[in-house]
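Structure first, then comments.
All protein chains but one are shown at their positions in the complex.
Labels run A and B following the written order; every chain starts at residue 1.
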Amino acid sequence: MLTLLDHIGVFVFAISGMLTAADRNLDILGGYIIAFITALGGGTLRDLLLNVDIAWMGSVVQVSMVVAGGTFGILFRSFLKKLRRTFFIFDTIGLAIFTIIGVQKGMAYEHFGLTVIFLGMISATFGGLTRDVLCNEIPLIFRKEIYAIPFLTSGSIYLLGDYLGYASHLWMLWVCILIIILFRTFAVVFSWELPLIREISKWNS
Amino acid sequence: MLTLLDHIGVFVFAISGMLTAADRNLDILGGYIIAFITALGGGTLRDLLLNVDIAWMGSVVQVSMVVAGGTFGILFRSFLKKLRRTFFIFDTIGLAIFTIIGVQKGMAYEHFGLTVIFLGMISATFGGLTRDVLCNEIPLIFRKEIYAIPFLTSGSIYLLGDYLGYASHLWMLWVCILIIILFRTFAVVFSWELPLIREISKWNS
Partner (left out) sequence: MLTLLDHIGVFVFAISGMLTAADRNLDILGGYIIAFITALGGGTLRDLLLNVDIAWMGSVVQVSMVVAGGTFGILFRSFLKKLRRTFFIFDTIGLAIFTIIGVQKGMAYEHFGLTVIFLGMISATFGGLTRDVLCNEIPLIFRKEIYAIPFLTSGSIYLLGDYLGYASHLWMLWVCILIIILFRTFAVVFSWELPLIREISKWNS
């Protein structure tokens, strides 16, 4: 189940990378490279930090999903732009999956709680972050302030669920995905924002 | 033979990094750092992805070649600028060598075809890509569209040659180098370009 969702996540992120590359007017090879980095960058850093073999290096399916997702993005670009809301949900599911896989892998190698939650956030966000650096922008995660909170929240809940012995239950996964979807939707609808560092500093001076 | 060519590749890339740094008006230490990253960045990422020891960490010669190349670049800068065509050929030989070494190393660790070709491309291009990110530009590989195609082509041919049992033959190496040199030359002479993502998307809408 998780493996299947992982492939879907890679597929969706590859589409998202290709659409971003098209907006920056890149050619098709540049598009596939950005799709590749967006989809597999987070997992790569996660495995480097864990000092284990990079997961996608041994997986024909993962690499094929990037190619498939990128091609899908090229072919149905105008169609996908109209489906923004549907795509937002898929993108969010992808982020949720990557968070959970990061948390699971961190637990499997017996790291302590805070590191495990970081790993979840890194798995979910590093691909998009690298994409933005390569396209010479300040990464989205530093501009759209609320962006990383749901990953931290849902990673923590999954970790808590594991301590309580619910990790093997599939509904745990769906709860985490649901939290991320609801949080992101509310954040957009109600324009949630985190306080700036400067504001908090002012209260103390 | 390959080891010798590898050292030449590092030497040439270090020169190229130093010349770029001089164009950005950096001082000599900044120049050596950029030379270092340009020459050894690709091999570093390759070895990180393969989860093996970083090759240059154990090689006095490799590190010395960077210092030698950088110094050569400083001393003969105006001379090298006049020799642009000769330098273009050396640079291309360097890229070809790095591609082949990446492909070989990927095969040695028994990864499957597509990953091995990626490794070849990463070995050849990641150094220049990091250099461009550090100098705050959109990497050349995303602007000069045709840039990565010959690495993919020649990596594939080398892989095919290996399946056919020709990998141990030295002429295989020269065929791959020749392909990359011819391709790059033709690409410049005839202004070859890859289609933009947007153009292909339009055909389908």
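A few remarks follow.
Note that in this section contacts are C-beta pairs under 8 Å (C-beta built on N, C-alpha and C of every residue); 3 or more make two chains touch, one makes a residue touch a chain.
Being a predicted model, the structure only gives us computed values, none of them experimental.
Considering B:Leu5, B:Ala22 or B:Leu196, the position touching the chain not shown turns out to be B:Ala22 (whole complex).
For chain B, the residues touching the absent chain in the complete assembly are 18, 21-22, 24-31, 33-34, 44, 48, 51-54, 57-58, 60, 63-64, 74-79, 133-136. Residue positions on chain A in contact with the hidden chain: 48-51, 111-112, 114-115, 118, 129, 133, 136-139, 141-142, 145, 148-149, 193-198, 200-201, 204-205, in rising order.
Just so we're on the same page, only the chains that are shown with their structure count from here on.
In this assembly, the C-alpha centroid of chain A lies 30 Å from the C-alpha centroid of chain B.
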